[in-house]
Each structure stands twice: as C-alpha cells, then as structure tokens.
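All protein chains of the complex are present and in place, except for one that has been dropped.
Moving on, here comes chain A:
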Amino acid sequence: MNVVMLEQHYSHLQHLETAINAFALSVTIDAAGAVTAVNTQVIAALQPSDGPFTGCPFTALFRPAHPEHWQNLWKTLTEGKPVQEQLCFLINAADTQLWLEAGITPFFSETGAFTHCMLIGIDITERKLTEIKRARNEVYYGQVLENLPLGLQQFSPDGDNMDMNSRQRQIWGKHHAFFTQPDYKWLKDPFYRLNGLAGMFEEARKTGKTIKKEILLSYREKHHENITRLYPVYFEATIFPLTDQQRNMDNIFLILDDITEKKLSELSLQKSERLLDNIIENLPIGYIQFDNFGFIRRINQTQRFFFNSPHPVSRQPFNVMNDELATMFELDKLFVQALEQNKLLRVEKRIDFSQDKRWTTVDREVYLDLTVFPVIEPVDKEMIVVALVNDITDKKLQELEIKKNQEFLQQTGTIGKIGGWELDVDSGQVRWTDQSYHIHDCPVDTRIDLEKALGYYTPEARESIEGLMRQCIETGKPFDAQLTIISSKQQVKRVRSIGQPGYENGRMVRMYGVVQDITEQLEIRDALTRNTELMRLFFDTIDMGYAAMEKSGNLNFLNRKAEKMIGHPVAMGNNIFEEFPRLSGTVFYARLQECIQQQASQSFGIYFPGVDKWYDFLLTPMQDGGISVFMRDITDSRKLQKELRKANEQLSNLNKNLLNQNKQLEDFAHITSHNLRAPIANLKALMQMHNEAAAQQERDLYLGMVHEVIKKIDETLNDLVEVVQIRKDVNVEKEKLLFAERLQKVRDVLLVDIETSNIQITYDFDDEPVIEYPRVYLDSILQNFITNAIRYRSSERTPALHLRSWKENDNIILSVEDNGVGIDMERFGNKLFGFRKTFHKNKDAKGIGLFITKTQVEAMGGNIRAESHPGEGTKFIITFRSE
C-alpha cells in the first residue's frame, strides 16, 4: 500500500467519520464494557449529563430497557458476530427512552481475543414512540369495537364480508351463511333484497352517504308449551362507506342496533291508542277532552251527535272557562275543581238548552251525568281534562215521574184512604195494596182470596157486591157502590167499592178497582151539617154583623145582625153592593180588593153621612177563597171617642205645660247653683285670705277683688230678675205689630253700631207682615239678633243679615240669617241658649242675650232653634205660636 493510497484511504475514513458524526451516535466499548470513546452526538443525546463519559460502564450511561436481551446481545458480540437491530435504552436521571437503529461491530486482537466493539446508532426515538402508541391504540379501538353493544361489520365495496365484531356475529348467529358458505353473496340473498338491507348498501355505495333505516332482520322463535311463536326482530341499520385519502371507497360498514323492544312497545302503544281511540269514538256516552286552558280538543261521536255537529273541527272554538252557558250551570267551576283537586268528580247536572242554540239543538232541559277527571296526556305530558257525558234525561224524567206517581199514589192512598184490589177471575186469588189491608185492619201480605175478601162485608152488603160483581163478569159493566164492612178489628166501616173488568185477548181474566174508606168522610159530612147550624146560631147571637161572601161580593151567608144593619132581608147569592148600596162610593171596594190580593185582613171605618152612622169593617180572607165581612155600628163609641180625645189633648197640654214649668224650674235651680255659687265661693275664699293676710297692702288687694266679685254677682242677679220677670209676665199685653216698623225702630237705636260695622240688613215680611205680640219682647228679640250678627261678624266678608216672616201650620215663623262666623252646632248646640253660656273668645259676650230671647219666645208659647255652619253663618228660626 503506498502513501498516496494510504492518504486517500485516510481521507476517505475522515469523510466517513464526519458523516457518521453528523447524524449518528458512535460509542466504542472495551471488552470490560467500559466506554472508551464517544462522538458529539452521544454527548448531545446524554445532556444534561456532562462527561467525562470515557471509563464509565456503557450500561450505566445507556441502561438497556431489556437487560437480559442486552446480555445475550453482548454474548453474541463477544463471539464475534455483529449485531444489527433496534434497541431501546433508558438515559438520564429521568429514564428517558432512547431508541436506536443500532449496528454494533466487535473487534478482535490478533490473538483472536475480543478487544472492543463499536456501536453506531441512529436516533429513531420519535418514530418508534409514535409507532408504539399507534399499535396500542389499535388494540384499544379494536377491543372497543369488538365489544360494542352494536353490531359492526366491514364489507368490501363489492359487498364481501371482511370483518365483524362479536355482537354482529351474535346477531347473524353462527349458522348464518356468512360463516357457513365461503362464497355467500348476501347482496343477492332475496331476504335482504326484500327487507331493504341490500338496497341500503347499494345506495350507500352509489351515493357515498350514510343510510339509516329500521329493518326487520329476522324472526325469533319462542317455544311455549309445544307452541312455537315467531317474533319479528327489528334493527336500526346504518350503512356508511369509508373513503381513503384519494376519495376512493375503501370499505363499507354496517352497524346494526337492536330496537325490537322499542319497536314492539311502540307498535303496541299505537295499537292500544288506536283501540282506545276507537273505544272512545264509539262510546255510548259523550266524551269531551279539554286542554288545561278549557278549550275542547276532542269530542266523540255520541257527543257530536248531541251537539248536533258534523265534526269538531267545524265547531267554533269553545272554552268552558269563558262561556255564558257553562258559567250559568257552573261547568267552569267543575272543570277547575277537577284540575285543582286532581281527582275524579261525578255530578248530575240539569242544563237548560232551551235558551241556547249554540251548542245543541235539543232545545230542552237535559239531565246530564257528568264524570270529570284530569289526565296526563301520554305523548305531550300535558294535563288535560276529560268529561264523560251521559244523557240521563229520559231515566231522570222517568224516575221523577215514577217518584211523582208513587208519591201521588201514596198521598191519595193515605189521605183519601183508597186501596187498590185485583181479582184473578180464574184462580179466585185477590191482590190488595197496602192501603186495602189497612182499610180492612188486616196485616199486610195476608193471603186473600175472593171468599175472604167478601167475608168482610155485612150480609146485606155482601149480597149487593156479589150481585154487582156477577153483573160485571157477565156484562162487563163496571160498578161503584157504598157498602158496609166489618174490619178484622170489628170496626164497622163504610166503604166505597169500585170495580171494572180487565180483558186479555178478548177474554175477561181479571177484575180490578179500588176500595175507599169513607167512614170519616161521612162523619165529617154529618159534622159539617151540624156545624153549619151551630155557626148560624153562633153568628146570630154575636152583636156584630157577619157576612160570608165570594170575592165577587156574592153573599153566601148573612147573620141577622148584618141583615138588620143592611136594613132588609137578603137572599143568598145576591151581591153585597146591590143589597147594601150605601157601600158604593166608599173605600169598601178598594179595601176588598186589597184583602183579596194581599190575602190579609183589612180593618177600616166608614161614615155614612145620610144616616149619620159610623160602621167599622173587618174583611178577612178565608181558606176557601171567600171573604168574611164583620161589621159593627160604632156611631156611639165614635162620638164618645171624639170627646175622650179632646179631653186627652187637654190633659196632654196641661201635662206639657207642667213639664215645661218643671224644666224651667230645674233650669233656674241650675242657673242659681252655677252662676251664684261660683262668685259666692270666691267671696268665701277671699274673706278667708283677707283675714289671714298680714300686710295691709295684701288685704287691700283682696278687698279690691271682693268688690269685683260683688259687681259680678249684682250683674247676674239683675239678669236673673229680668228673666224671672219675663217668665212671670205671661199675660203681658200684646198688640198688633208690623215687623218692618219694629225693625226700623231697633235699627235707629243701634244706628252707631250698624254704621260702624257696615252690616247690610235686608228683610222680606211680605208673606206675614203683622204679628200680635208684646212690643218690648219683639224689640228685644230683634235687637238681640242684630247685636249678635254685628258682634259675631266674619272679618272675611261684608256682614249681612236677612229677616223673613211666613206662616206655617197657623204659626208665624221668623227667620234671621247672618253671614257671620257661625257656630259649631255639634259642639255648642246644647249651650247655645243657656244662661251665661259663651263659646266665643269675644270679651263682650256675657252669655245672656240668647237666653233672654229664648225666655221671651217660650214665655209666649213659641220656640226657637238655630242652624249653623262654622265659617258660613247662622240662621235662627223662631216659631211664634198662634192663639
């Protein structure tokens, strides 16, 4: 080997080393397994550990993932065989996986001893880990698919079976041609062509789309007591093609999902719904279904017929909560009640459709048996209300009719004591109603034959009834006879026996009729006759006219006294207005009509001026519709009464006067007590204080106060004297006075005050200009009112006073109306006319004026009152009593 060749060789080796260093890890390991050299790729791979690596055991730096395998491998190397394989090492502290596509070449000494080996490895970690992950995933998904509860099958685009999972194998069954016939072409199998599965496959293949359908896949056999039943098995089939990246159809998958249970229950639900629907539609009673707002959703045939409506759709929207008729018959309440209480309600309703043509044309009263209950609608899960409507009108009417008849029978039977009987002509058996047994005093349900029945009659009666019955049998002639029986209790009874024949096919087979106990009736009739006599006697003895008459006035009975009052004998049946003409033009007719209409007694008096007589009348309605007339001559008592009333009035006046005087006395005592005791008490106190006072100055003060008190007592006494004078002076002289003239005089006296206050005084005495009255009093009264009107004028307006006189019930009235501050009548009304009563803060007020006025008015028998509204003014009204 020459140098040039050697150099070329060396250069070649250097290139090779550079190339190796560029992409591969290179490690030299000695025979002891220690690293003798590494390249930069190794240093980079082992980071973050930094050298020196030489001298380290190789397996410390590169920990074999499978140590045993490494040992075998090392053995192979020592034997001189190079190794070429993918190896996994764990490096770093974190045991990071490092996959190497490694080539390890052993080197030997000339003696043939293993000296070292060299590992050249390419890092394939990334590729390897991805591969491992994918492999793991494949297993995982494979398992999932295999164990899916759905059947999954893979086909080639030609339809050849390629793979399927366990569920799919289970669905097909191990005997299916897929597993038993190697060349099975299922797409040609007529069964799958028929059930549509083959068609789905072809469609998916053609369009590339996912096709989903429910299909009947097979029949399942079930054995039960020697009978084999076939049940259809339904699946939801999904067929979808998978395309590769070039959009070529790779595989076609079939997924089968068992929906038999669901399908069957759905079918059964549909079936029962149809059935229910059918039942509801054909129910012999009405069916109305409401939603929970009260709108009708459905009506069945019976109800439609009742509503006279061809189809519910053609009806206007009806809402039970918003309908006049429904409200009137409280159907809305029923609806709400059923919803709220969530329970079934059953009621009978009588609904009058005669006024309402909107819902039905039955045009009459209808009895309905209504059953109303709430239900959860199975599909929408909404609460709905169902009403079952049973028209029970016929039944109800029949019931009522029967009840009425029964009651009627019962009533007539009991009241009229009427029993029924029936004779079977052939057998001689007799049937009695309960009342017949009662009439004969025989226990109910005792067996009765003809002989026994006839045995109750007295011999004579029996003879006649036998004759009548014979005649009836022979000629068919009904009978009606009054006969005597002797009852089981040996009571003699009078009965009315009525009988008639009953035929069947033209032959008389029975006889039936009634037997009525008329014993009492006869007794009553006897008693009535006797009573009438007694009545006549009674009415004749009473000191009062009595007449019984019809509403028309036709007389049925008249006692002697009445005849006497009328003045002549009266024939029964004649009219009272003809027989007693003086009644015409009086209140008698009007009161008679009132008596008839109100069915109430009327009492009134009539004066007959021609004869100067007072008659008192009492009209009383009688049960039989007639009218009883009682009349009394009260002329004498009337005259007495008039006198008595007069005496009474006088007494009452006297009493009133006495009361008045008493009242005045009481008032006076009160006045004295209140108005004199107060200053006297003050005097007492002041005297005591005076006596106890030490200083002269103090004593002088008390004396001054004593004087004031005495002055006040003096004033009070003067006022009282004036009042007493007025009261005493009842016969004060009266004269004819003109209101206008007296008013002018008073105005003159009060001129200054009137001008200062600017009060406007107006009057209207036109109706009653004159009065007979004591002049001093009238002047005093007028002066007092004007003074008051000035004193209590309102600062808000010009003061005004209006006086007016007129007549009322013979009395002269004077009103005096001002526009002053007014008086709170509710509060001060009772003090208004009191002695020394004031209710204004006006310091001029002494509380005496109105007291004097009242005294002056009352002394002459009149009275005074006031009307007032605070802030508006006051009106005094004086009534001067006429003589």
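Note that contacts are C-beta pairs under 8 Å (C-beta built on N, C-alpha and C of every residue); 3 or more make two chains touch, one makes a residue touch a chain; residues count from 1.
Methods note: contacts and distances are computed from a predicted model.
Undergrad: Looking only at the UniProt record of the hidden chain, which name from "Response regulator receiver domain-containing protein", "Imidazolonepropionase", "2-oxoglutarate ferredoxin oxidoreductase subunit beta" or "glycine dehydrogenase (aminomethyl-transferring)" is the right one?
TA: "Response regulator receiver domain-containing protein"
Undergrad: Among A:34, A:689, A:740 or A:813, exactly one should touch the missing chain; which is it?
TA: That would be A:689, which touches the missing chain.
Undergrad: From the listed residues A:384, A:709, A:740 or A:866, report the one that touches the chain absent from this view.
TA: Going through A:384, A:709, A:740 or A:866 one by one, A:709 is the residue touching the chain not shown.
Undergrad: Based on the whole complex, identify which of A:229, A:297, A:677 or A:807 touches the chain you can't see.
TA: Going through A:229, A:297, A:677 or A:807 one by one, A:677 is the residue touching the chain not shown.
Undergrad: Mind pulling the chain A residues that touch the left-out chain?
TA: Touch with the absent chain occurs at residues 670, 673-674, 677-682, 684-686, 688-689, 705, 708-709, 712, 827, 837-841, 845, 847.
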